[in-house]
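Let's look at chain A:
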Amino acid sequence: MENLGYLLAAYSVIWAFVFGYILFLQRKQRRLQRQIDALKESIEK
Partner candidate 1 sequence: MNKAFTKIFVIFWKDMLMEFRTREIIISVLVFALLVLVIFSFAFGTGIDVTEMTAPGILWVALTFGGVIGLSRTFAVEKENSRLEGLMLCPVDRAVIYWGKLAGSFTFMLAVAVVVTPIFLALFNLPIFLPRLALVIVLALTGFAAVGTLFSALAVNTRARDIMLPILFLPVVVPVIVSAVKATAPVLAGAPWGDMLTWLQIMIAFDIIYLVAATLVFEFVVEE
Partner candidate 2 sequence: MNGNHALRNGILWGLGFALMIAALYMVFVYVPTEKHTGIIQRIFYFHVPVAWVSFLAFFVTFIGSILYLWKRQEKWDAVACASAEVGVVFTTLVLITGPIWAKPVWGIWWTWDARLTTSLVLWLIYVAYLLVRSLATEPEKGARYGAVIGIVGFIDVPVVFLTVNLWRTQHPTTIIFEGGLTTPMLMTLMVCIAAFTVLYVLLVIRSAGLKTMEAEIRRLRIMKAE
């Protein structure tokens, strides 16, 4: 079971990046959605 550390490191890096990217997309989406809502509201007024 030598090199297990390397294996774990590789898999955790992959998951960290994938989840990090998904999180980044989600936050950006929420921010953009808020902007759209605010703009729509200010236009309707």
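Criterion applied: all candidates are chains of the complex that A comes from, given by their letters.
As a convention for this text, contacts are C-beta pairs under 8 Å (C-beta built on N, C-alpha and C of every residue); 3 or more make two chains touch, one makes a residue touch a chain; residues count from 1.
Nothing here was measured: the structure is a model prediction, and the numbers come from that model.
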For chain A, as assembled in this complex, the candidate in touch from 1 or 2: 2
So, in the complex, the side of chain A touching candidate 2 is made of residues 1-4, 6-7, 9-11, 13-14, 17-18, 21-22, 25, 28-29, 32-33, 35-36, 39-40, 42-43
